Structures are given as C-alpha cells and as structure tokens.
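Mind looking over this structure? Questions follow.
A single protein chain has been removed from this complex, and every other one stays in its place.
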Amino acid sequence: MSAHEGMQEPNYLEFKGKYKGIYSWIFSTDHKRIGLLYLFSILSLFVIGATIGLLMKFELIAPGKTIMDAKAYNAFFTLHGIIMIFAVVIPGLPAVFGNFMLPLQIGAKDVAFPKLNLLSWYLYVAGVLMVVISQFTGDQAPDTGWTFYAPYSFRTAGNMLPAVFGAFLLGFSSILTGLNFLVTIHRMRAPGMTWLRMPLFPWTLYATAWIQLLATPIVGITLLMIVAERLFNIGFFDPTLGGDPVLYQHLFWTYSHPAVYIMILPAMGAISEIIPTFARKIIFGYKFMVASSLLIAFVGYFVWGHHMFTANMSGKALYIFSLLTFLVAIPSAIKVFNWISTLYKASIYLQTPFFWAMAFIFVFMIGGFSGLIIGSLAADVHLHDTHFVVAHFHFIVFGGTGFAFFGAAHYWFPKITGKMYDALWANIGLTVFFIGFITLYMPMFFLGVAGMPRRYFDYDEVFHTGNIISTMGSWILYSGLSIIITNLFVSLKRGVKAPADPWGGSTLEWTIPSPPPVENFIETPIITKGPYSYK
Amino acid sequence: MQPTPGIDASNYVSSFNLAFYFIVAVSLLFMIGLTVLMLYFVFKYNRKKNARAVQIDGDLRLEILWTVVPTLLALLMFYFGWSGWKPMTKAPDDAMVVTSVARMWSFSFAYENGKTSQDLVVPVNKPVKINLVALDVIHSLFIPEFRIKSDMVPGRETMMWFLPQREGQYDLYCAEYCGLQHSYMSSTVKVLSEEDYLAWYTDTTAVTTVAEGSAPGSEGFAILKARGCNACHTSDGSKLIGPSYLNLFGEQQIVIRDGKEVPVMVDEEYIKKAIYDPNSEITKGYPKGLMQSYTGIVSEEEIEKIIEYLKSLNEQ
Amino acid sequence: MEHEKDHIIPYRTFLYVLAGLIVLTLISVTVTKIHLGTLTVFIALLIAAVKSTFVLRIFMHLKFENRMFTIMVIAVILLIGVVIFITLLDYLYR
Partner (left out) sequence: MEEHRDDLASKTGMWLFLFTEMLLFGGLFVVYSVYRYINADAFHLAAQELSVPVGTINTIILLISSATIAMSVTAIRKNNKKLSLLLLGFTILLGLVFLGNKYFEWGHHIKENIYPGSPVLASRGQGDVLFYGLYYFMTGLHALHIIIGLVFIGFIARLIIKDRIVSDNYVLLENSGLYWHLVDLIWIFLFPLFYLIT
C-alpha cells in the first residue's frame, strides 16, 4: 500500500502521484491538497468580493451618483452578498482548514470519502461559475440582494436563474462537505481518541456539519421553488396566485440563520485552538465549550424568525423567536468567558495568531452585543433593515469569521506550507486591518440608529458624515488586507523553514513534520490523554 | 419647522430608548470589563513574566455563575423589548385611519374623505392607524423619528399605528429593498396642529389644480407627478425603467404583443391601454411586469390631461 | 462486521411486512371514504406513520442496526416536525 517505506516519507506538496502539474492538484483526493484548492478559490473570490465592497463604499462617499448608477449598485450588492455568503464565509473555515486539519487533529489518514470531497470542490467551482455566468448573460445582472426575496425575485428582469442555481450548487457542495466530516469524525478517530479527547476545532466542525446537513436542503428546495416559480408560474410565493411571500422568508431563513452558525462555529473552534496553544494552558471548561457548540447548533436552528420581526408575523411567533434569540446568545457568552479565563495564570507567548484571537474576541463581542439589540422586539422595529443590521452582521460574519480565518491562516501557515511567515509584516497588516475594520463598520451603527435604511444607493445629506468615515475605513481595511495577503504569499517563497511544532502546540497536527507527509501519520497515533495537555 | 426639544416625536420613542439603552449599557459594561480583563491577563501572564502556566481545567461554580447571570440579564432584555413592542400590535379604537398604498417606487396616502396625498399629513396628539397595502412587491414603511416600521406585503392587509406627539416634518423611507429606485422611494410625514390639519383635510380641491403655472399640459404633469409615474418615466428622453414621455405621442413604437414584435402608433387608445393594462404590450427593450394597472386610480379625464401634456412635449 | 452475519433477514419477513403494508394502505383508503371531519387527516397521517415505521425498521433494517441510527432518524423527524410547528405558529395566530 505504501510505496515509500523507510524514513524518506515525501511531504504532500512534493509527492509525485499519478498526475503532474496542475492535474496533480485538481484530480487529487488528498484532503490537504483539496483544502488548498479551496483556500485558493476562496481567497480569490474573497478578494473579488472585497473589491466590490470597496467600490460600493466609494459610491456611498457622497449623496447622489459618484462612480456608478443605481442599477450597477444594486447588482453589486447582490453579487457581493452571494459571493461573500455562499462562496466565501460558509465554506471558508470548514472547507479550507476543516479539510486540512480535521484528519490531522483526530489522527486519521484522510476524510472518510476522499472522492466525494473532491466532488464537493467541483460542485463549488460549478456553483461559482453559474454565478459568474449570471452576471454576463441575459438582460441584466441579478439585482435582488443575496436573499432573493419573493415576489421581487421573480418580477425582476435580472438574470436570476443561473444565480439561484449557482447558490443551489454551492449549497450542495456544503452538504457533501458536512456529510464527509460527520462520517470522518464518527468512524475515523485514532485509537484512544474518545469523544471527549477530541480537540475543540473538530468539535465545532462536528456541530457545523450537522447544520450543513440538515439546514442546507431547506434552502435548496426553496431555491428550486423560486426557479419553478420563474419558469412555470406555479404561485408558491406569488401573492396574485395565492402564495405568501412571507412563507418564502420563513423557508429562506430556516436555512440562512443556521448558516450564520455554519460560519461562526468553526471560527470559534479555531480560536479555541489558538488560545490554549499560545497560553500554554489547558482550555478552561472544555466540556462547557463542547456543550455550548452543540447547543448553539441546536437552538440556532429555531431562531430564524428574528430576521422577520417587521414582516407582519403573528405576535406569538414574534415573541417566541425573540425569546429564543436571547437564549441562543448565552452559549456564545459562555465561550467568551471561557476563552478569557484560559488566560488566567497562563504563560502567554505573544505571536500574530494570538493577536488575531484577541482581536476576534473584541469584534465578536461587539457583534454579539449588537445582536442582542436587534433581537429585542421594540429596538428591532426601528433598527431592522437599517445600516445597524449591516454593521451587526459584518461584525459577526466578517469580524468573527474573517478574523478567525486570518488567525487560523497564520496559526497553521507553518504546518501547511512548511515555511514561517514574516511576523513583523503580519502584525502591521493586522493592525491596519483592525483599524480599518472599526472605522468602516462602527459608523454604520450610528447611521442605523439615525435611520438610514440598508441597500440604499443614495441617501439624505444628514447621513453624509457617517458615510465619509465609513468609506475611508474601507480604504484602510483594504490596505491592511493587501498587506496580510501579500505577506503570506511572499513568505511562501522566502520564509524560513518551519519546524514541526513552531508554537509548542499540543494537538496531533504538531506531532508530524511540516508540511505533513502524504499519509499524514507514519504510524497511527494512539491517544492516551485529552487535548491541550501542557506540563 | 424646528422640532420642540423635550417632547418625543412619537409614543414609541421612550420604549425604544428603554430597550435600546438598557442593552447598550449592559453590553458596554461587559465589553469594557472583559476587554480590560483580557488585556490585563495578557500583560500580567506574559511568558516573560510568568514562565510556567498553572493548569486549571475549569470551575463548575464559575460556569454556573456565568450561565445563570447572563440568562437572567437576557430575559430582562427580552422583557423590555417585548413590553415596548406589545402596544404596537393593537391600535386604539379612536385612531384615525389612513390607507397607505405602496408601489414601485412611491407611497401614497388615502384619507377617509377620499383625499389622497403624496405626504403623510397627520394631526398632533391623535393616534393614527395606517392600513398598509403593497401592490407589487414587498415594501416597508419606515419613519425613523417615530421608531416604527412595518413591511407592506402584497396580498395581505396589515396595519401599523402610532401617536405623533410633536409637530414637525419627518422623513419616511421604504426600508425593504424593492428594486432599482428603492433608495428614492421616500416621502415626508407632516405633523400639524389640530387647526392646520383640519384646514388641510377639508381642502378637498383636486390634486390636479395644484399645478404649477398654467402652461399647456401642466395639469397632466401634476397628475403624473402625483401618481409617482416619474419614478420610472422621464420627460427629457433619458431611459429609466419605462420609455420617456419625450417625443412619444404620435410616434411609431415597436411593442411586444404575445411574444411578437408589432409596430404601433402611439395614440389615445394606446396611452389608455398602457395605463390600464400595461403588461399586454411592452415597448421593445423594456422589462415586463414592472408596471401595475392604474385602473380606478387614474380616471379617463385625467388621461386626457396627461395626453395634453405629452403633446406639449412634442412641440418643444 | 461479523455480528451482522447473524441476522440475514429471511425472505418471508419481508413478505409478511409487505402484506401488512398493503393491508394498511387499503384500510387508509377505506377509512377516508367515511367522513370523520378533521379526524380523517389525523387517521390518514397516523396510518402513514405506522407504515413508515415498518419501512424504516424492517426494510431499512433500523431494527438490526446500531441504536445510533434510530436515534438520528427520530431526531431528524422531530426536527422537521418542530420546524413545521414553529412556522405554523405564525399562521395559526395571525
């Protein structure tokens, strides 16, 4: 089975398989290579999405038209949403670092179904292509926003079908990844790795995978209904045919709220890896961390209605959703308390990933607390569909997932590439990025309270100051982003060679060489103690 | 009009403030506390100062404490939000009723005496109940100063109500994305004193007579403006959502009828059809399904005046 | 998977179950002919539930598998039920 007996186990980057060049990547079923395929596709799309965001912010620098008209603006925020939600943050941590690290952290050779894993990447690419096609064919680019709200989504002249189908394919890809992870975690843990000896990142992936598996089909069928509606005029959500547009929102958010937890749970998992490693300390309240992940996934399934507080639901539905929304905040709070408590009497090694983790905790708190505000019925009636909401979800989705993504990228960079990144530039990038982030999104809270609705191409003079600050923030943020990404790419070429365990981590991935050998573990590890066991 | 300080613009401002500032206060307390604690730990337990970590794997009492306390606080937050929202569900019986009709991309407000207006004009200190009607897609009526918002869902009749407490002018926006001109779908709320309101309300002169000047077609222009037509059609020849009025009347147009291209002459019949049954013939190059029928909204006499206006454009 | 060798399900088990399922189907059809009002819905769904239990337990051999599968299936069905219930909370009280 292994043709490479002896000491010279080639690492996965140098391994010569059946195929050469690019084919050795796009036909590879190695979870590590697939992780990198995802990394490059997601990073490219992220840069495109961020650039669109930059242009949108530039448009908003002053009232009236500056660089684009309303039509282009509407198409841009739709594309920005579809790319960022479906193609960047949902697959972001699970598909990239989950694929790469899950087998390593539980001591497995690969995921349970390597071919299926590759198929999910192809579905992902196909989905992205469909979205791209929707932009350049048909009368007009889609202009519904990423939510595809009925009945506008089948009234508009925008080219909806490819975009909706693309989102469907991206969802399918996400389902297959989740399925793969669930079976991997159930069946392929190394001997001795009981459930409660599993590191927290796999645990969050486990909770995430269940949401991917059980929530995504609902949006799948909803998108199919929209397709059918546009093609055959069936009337599911068309009020003139008796359908109820609010039902569309129910179905859409039944998936899309849990999707927020698909984004944030693995982010929390990555942070839960970084903190103990750099604190040289066992994580505080391991079992509570596990339980809170599962609880978030479970309760998170039933809070979708808080996206619809002003949609004229029944009063009973409204306050039950509001109550559940407040309750789902508790497990997240528990996580924050546990992270900070882990630092108590620690021996903290201050490195870039740890700074990212700290920044994550800070912006995540802002995102979480602002979430409480709009979970409150009386406050949400005013703040719903304003820039307050835009600020809130960027703090959670970009602040939370994005910060954790870059934290994880720096943390595992030595393991993945075998090189060390340049710490000075990494820290500069983080600082600029952080300042830009706060400058960009903080003013939106104030704009929202002042009453500026979201998805506005143009606005009244009263909202001008906030928008100027926000636009300037977008420039700073983008500069920070460029520094971070450039630094990582330059380090890939010029970085010094990384040892097996540069941070002194205690999970399994640090016990093998960097970059890992093709088969991951030369000998199957036998686990005798829990994760994060430091002396 | 400068708003009087000290009086809330509507009855919801105080309950919003309670829910909002309570959560903000608690959140800030936690945020500052936790951030300071985190920075203090990072400083104090730096590896230069503390070479060996003390392994503590958890503390049940602490976990219970920080589960229970946030839960209680969250329940309190929920309560304030709920109690502030509860009154919104039922309008007082003595509320005056206005029906708001939203279409792409304008609001109009119909009063009980048949008066319609582009602005929402209400008397101060009298509860107002607004029946919400959307004709095409979902819109949302949002008055930031009043801290109130409600979606307008086509096919469903819903309502919102409020008590304006301070005279003045306030912005009214559409808050649910509804297509191209979404950000221009706005209006004004005018809160008048009892007398001013009565004067306005009883002045039942038709909208059309408010026309500026007496140039030919000015009445027609006023009608187009009042019905929100100008959101999609221009008079200067530029293409918006629908065809421009300029040089339209009496010209040849290519329309799509039953999927086939047909040349037609723009005459009175055509204009009538375009207003009452807009989707039967679509001018080539324009999207279908965006315009709703104006049957019962624009009368035949008004169409005469609109045509007069169209003709006047050709002469320029 | 040695332990699975123990219970090759005999052909006749399937035939019995099949017969049972067909009988249940016919009962379901007959019962709806009698007008019982809202009870009709309830009975029809009840019979469907009984039928699906047979299919799940015997045809899909949940009865002979690891308990974990049964728990998961029940959880998923409950989940669908709760989602329908919560959505209906909106419509029942409008």
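Letters A, B and C name the chains as they come in the text, with residue numbers starting at 1 for each one.
Quick note on the criterion: a residue touches a chain if its C-beta (ideal position, glycine included) is under 8 Å from a C-beta of that chain, and two chains touch if they have at least 3 such contacts.
Treat the numbers as computed from the prediction; the structure is a model and nothing was measured.
Chemist: Among the chains you can see, which ones touch the chain that has been omitted?
Modeler: Visible chains that the missing one touches: A, C.
Chemist: Please identify which residue in A:Ala112, A:Ala333, A:Val390 or A:Ala409 touches the non-displayed chain.
Modeler: Checking each option in A:Ala112, A:Ala333, A:Val390 or A:Ala409, the one touching the absent chain turns out to be A:Ala112.
Chemist: If the hidden chain were put back, which of A:Leu104, A:Leu123 or A:Leu182 would touch it?
Modeler: If we include the chain that is not displayed, A:Leu182 is the one touching it.
Chemist: Counting contacts across the full complex, list the positions on chain A that touch the omitted chain.
Modeler: Answer for chain A: residues 1, 112-113, 116, 175, 179-180, 182-183, 186-188, 213-218, 220-222, 224-225, 228, 232-236, 241-244, 247, 250-251, 254 touch the chain left out.
Chemist: Tell me which stretches of chain C touch the chain missing from the display.
Modeler: Counting only chain C, the missing chain is touched by 1, 8-11, 14-15, 17-18, 21-22, 25-26, 28-29, 32, 40-41, 44-45, 47-48, 51-52, 55-56, 58-60, 65-66, 69, 72-73, 76-77, 79-80, 83-84, 87-88, 91-92.
We adopt the following convention: only the chains that are shown with their structure count from here on.
Chemist: Line, ring, star, complete or other: which describes how these chains touch one another?
Modeler: Shape = line; chains linked end to end, path left open.
Chemist: Based on CA centres, what chain would you say lies at the far end from chain C?
Modeler: B
Chemist: Can you compute the centre-to-centre distance for chain A and chain B, using the mean CA position of each chain? Integer Å is fine.
Modeler: 33
Chemist: With chain centres defined as C-alpha means, what is the inter-centre distance between chain A and chain C in Å?
Modeler: 37
Chemist: Chain B to chain C: how many Å between their CA centres?
Modeler: Whole-Å distance between the two chain centres: 48.
Chemist: Give the residues of chain C touching no fewer than two other chains, as numbers and ranges.
Modeler: none
Chemist: Show me the residue ranges of chain B that touch chain A in the complex, using the header's touch definition.
Modeler: Within the complex, chain B touches chain A at residues 12, 15-16, 18-20, 23-24, 27, 30-31, 34-35, 37-38, 41-42, 45-47, 50-59, 62-63, 66-67, 70-71, 74-75, 77-78, 80-85, 88-89, 136-138, 140, 142, 144-145, 147-151, 153-156, 158, 171, 173-184, 287-290.
Chemist: Show which residues of chain C lie in contact with chain A when the two form their complex.
Modeler: Residue list for chain C touching chain A: 76, 79, 82-83, 86-87, 89-94.
Chemist: How about chain A: which of its residues touch chain B in the complex?
Modeler: 70-71, 74, 139-140, 143-145, 149, 151-152, 155-157, 239-240, 242-246, 279-288, 310-312, 315, 318-319, 322-323, 326-327, 329-330, 333-334, 336-338, 340-341, 343-350, 358, 361-362, 365-366, 369-370, 372-373, 375-382, 384-386, 449-451, 453-460, 534
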